[in-house]
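Not every chain of the complex is shown here; the ones you see sit where they belong.
We just call them A, B and C in the order they show up, numbering each chain from 1.
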Amino acid sequence: MTNYELIHQFEKTRAHSVALCAPLAPEDYNAQPVAFASPPKWHLAHITWFFEEMILRKYDENYVIFNKDFSYLFNSYYQTVGERAARSLRGAMTRPLIEEIYSYRTYVDQHIVALLKSKLSLEIETLVTLGIQHEQQHQELLLTDLKHTFSFNPLHPVYHEKFNLVQDTNNEEGWLAMPEGIYEIGHQGDGFCFDNELGRHKVFLHDYQLSKGLVTNGDFIAFIAAGGYQEFKYWLDEGWSWVQEEKITAPLYWIQKDGTWFSYTLAGLKPVDVDAILSHVSFYEAQAFATFKNMRLPTEFEWEAASEKFNWGKRWEWTYSAYVPYPNFKIADGAVGEYNGKFMINTMVLRGSSVATSEGHERNTYRNFFHPKYRWQYTGIRLAK
Amino acid sequence: MTNYELIHQFEKTRAHSVALCAPLAPEDYNAQPVAFASPPKWHLAHITWFFEEMILRKYDENYVIFNKDFSYLFNSYYQTVGERAARSLRGAMTRPLIEEIYSYRTYVDQHIVALLKSKLSLEIETLVTLGIQHEQQHQELLLTDLKHTFSFNPLHPVYHEKFNLVQDTNNEEGWLAMPEGIYEIGHQGDGFCFDNELGRHKVFLHDYQLSKGLVTNGDFIAFIAAGGYQEFKYWLDEGWSWVQEEKITAPLYWIQKDGTWFSYTLAGLKPVDVDAILSHVSFYEAQAFATFKNMRLPTEFEWEAASEKFNWGKRWEWTYSAYVPYPNFKIADGAVGEYNGKFMINTMVLRGSSVATSEGHERNTYRNFFHPKYRWQYTGIRLAK
Amino acid sequence: MTNYELIHQFEKTRAHSVALCAPLAPEDYNAQPVAFASPPKWHLAHITWFFEEMILRKYDENYVIFNKDFSYLFNSYYQTVGERAARSLRGAMTRPLIEEIYSYRTYVDQHIVALLKSKLSLEIETLVTLGIQHEQQHQELLLTDLKHTFSFNPLHPVYHEKFNLVQDTNNEEGWLAMPEGIYEIGHQGDGFCFDNELGRHKVFLHDYQLSKGLVTNGDFIAFIAAGGYQEFKYWLDEGWSWVQEEKITAPLYWIQKDGTWFSYTLAGLKPVDVDAILSHVSFYEAQAFATFKNMRLPTEFEWEAASEKFNWGKRWEWTYSAYVPYPNFKIADGAVGEYNGKFMINTMVLRGSSVATSEGHERNTYRNFFHPKYRWQYTGIRLAK
């Protein structure tokens, strides 16, 4: 890639983060009602800190740290890089003010662009590309975290009238049949990928079929109406405990008024469209629904092997594959190496991408992963049999 | 009181709340890292809601509710008045924006003033006075809650250079001896008081002595240096568990750097002045310190009986009196009756007032109360023997 | 007291503990489903350890410790005496076997009796008397803890057919009026008392009335039927949270079958007798019931001042007095000093004694104390007005 192509990509990505925050008032930047969802200000600062910490500190010898406390405030989980504020306290940091965060962004942007103009090595290109991908990841989280925070508010705040995000319908139906055989799995080629996609390798798959469309709201309402949440036989043991303890009776953000289902969206509270694609379910719910239908969820290998033969990209699709390393998976040295490998336990793989994923961030080898209980991403269900 | 006197008091109190928020940026209005400390926006709205709910809705027949969702958002604990948002979620409410809260305040103020001009009954005067006192209480909480929130921030935010609040020293020393006898306790006269001060009654007190000065930082540093936090014999059993579990080693907001004690104040991080009066200790610490000194804490009756003979008002002073009803304590009917009585269990009485107490809010019959573990108020220690 | 009187008292008390365990099988000696209730084996060993630790180790120079691990196993809370097993793990100690505990008892008994025969000092007499009183306290706890453990068992184990303990009725009715005046409170005379009863002092009491009888099951069923557990206005705030979180709908051990109330007793499951005296209520319930009746609970001073004029001894009676030190309360030196004073926070005083109290252990100056939530003692309600 040329300097200018990379600078262009960098600036476009950086601008997109700012654009996503345009509808926000200063009051919206801090709130953090739950530990797992971070406030917008933290995301904005953290993705900037990543460029400062991983690139400018190492490759720009004249670089002066913008504010030495920011490393403590805006580090996420990189143990290598030293102390960091408790995750659950991100919302407590009313200072620095948002204005200062924007100054921080500008400062770092200028230095990155100057660095890219002056001396672009492969090492720097790799790290800047990682920083861009990292920022795109946080763009999606910024939206989903914000939706989660807004959802507690009885005023049902409207982020933007055009950001409903849960109104798409399927444009394919029926089943895709795949023959048994050896398939290659994992990233290949020169393009960017995360470390967890590497170690391209062969798997043997038996015959299988995948649904071309995703489960719809109407399909899931039928499950609810049939007493699906009250019938332990559809649930994994841990899922059943989750349903009981959390008193789960519907997908996240759904509320029922006088017999009608509504769901909170970034465009405000909206009636649930039975034809639209279901969103915001946990792995437990996905698995229970599949069992209810006498079907199953695909594995991540089945998904990837067939991924060029169906449409995807509307929802992160739960698979019945735990997030474990590929053969020959290698952890990178240093802080970058903390990126993915250390989460390879008690999380399930989601494949595809979602309506909230930043453009250019999707790949059919992408391995997203969450604990099976989480629902605040735009998650959905594709059935297999 | 005439209409105009009451209107004057009302407006003065209302203006003071706004003045206290002058140093704040919009980002500061929301944050709530712990459930027991509410964000400034909530305080500002809640004290306004009190006037709307308790007075305008009942006595102004033409009054139109400013926003029907505010009752849910800004009710505190009045079960009589219906549903309310979970206390721990106050910080999640990024909307309404702070601007709208100020509009709400203006709207309610105009209606209260109009009401007071047109038809002042004793009932309304009583409730407006209660509302003023309630607002003053929340003014102190607004400051102490804000300090607590700011204290998590490694940037040590400065609320205002002049708001150190923990630099006062004692201006008296020695012991005040009080003779045994029957004393009258509780509020008398026409002035305002809370329901928990009523039921004026007699108590018999044996001879006792009270320290004229309060415990200083230097006194308490000696306790720390003597291993006070490591020696269970000074502590109540529950206090000892608290010290162990919470890993308590100093008063709240104190940090040690290279052997020197600093404390976070609303004027930023400051060295601890050994001559200044100690602040931010729990009842457990107060009681352990008294035991360490071979003395004791006074009872609330000893404090009140002697209160005209020493200076008070710098710190809320922990007493070894549990907060229980006075003889003939009566709970008022309706929501107002929820004010105090229902907290009369597992809380200890604090007497006096503090540097953060609003002017005109102090009384020597005032019974403040907190669970023995709390330290975020400006609490201090007066010894007795 | 002569040697022989003391030896007689000692042996009688020691034999009573053994007699209380006669109905138990070895399997019954260990179980501990909740941390606050200890298994019978632990009680039996702990009260023996007290004599060994507090007396034999100090006053019998030839004494050989029975088993050096027992101090770790059977110390209760005496921090002075060193490490002790976690309270919640008492039930995990299947060894030593119960047989060995009885050998331990015999061994210690022989040495104590020998010591008392050979050299009885006032110091030793005081400690042996304390040990006897301590054992009597644990006798009551042994019964109440056992009842609590048995209560989880759907087989409703019968400890003994004659140990119903909740069938007594009132033998007095009406109100006792007491005039205002100065009363003396606290222990006097040469007899044994605990340190918390000392510091005899004067209190001033206003006119008051006490019910001669205690609240009956029938009275309390009326409270339940009137929706008492669903009406927050009767409850202290903390009590209301307790009712909600613990889903409390009746006194402890009560269950309703087809509209009839039963209660688990040490004689098995029995119908609730509406005329019998209510038992097993928390302070929260006692206070809510009193509020429901437009009355109140007495203070411990009102109770003691009038205690010679009514019958008591069936139930530990909740008072609306927090357990705080009397004027001039002194903590004894050493381990014995840990006895009572360190619990003087967040506990409420109960007066009288109960059907489970060992004979000779009751005094009208006795100050029992528990956290307001506890109900597993034979607690009851006397109303005041």
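Keep in mind that, in the parts below, contacts are C-beta pairs under 8 Å (C-beta built on N, C-alpha and C of every residue); 3 or more make two chains touch, one makes a residue touch a chain.
Note that the coordinates shown come from a computational prediction; the quantities given were computed from them, not determined experimentally.
Each chain in view is the same protein; 3 are placed here, and the whole complex, as held in this structure file, contains 4 copies.
Methods note: only the chains that are shown with their structure count from here on.
The mean-CA centres of subunit A and subunit B are about 44 angstrom from one another, to the nearest whole unit. Centre-to-centre, using mean CA coordinates, subunit B is 37 Å away from subunit C. One finds 57 Å separating the Cα centroids of subunit A and subunit C.
Annotation for subunit A: no residues touch two or more other chains.
On the side of subunit A, the complex with subunit B involves touching residues 25-33, 41, 69, 72-73, 85, 88-89, 91-98, 149-150, 152-155, 157.
Within the complex formed with subunit B, the subunit C residues making contact are 77, 79-80, 182, 201-204, 206, 208, 232-233, 235-240, 283-284, 287, 296, 299, 320-322, 324-325, 327-328, 331, 342-346, 348, 372.
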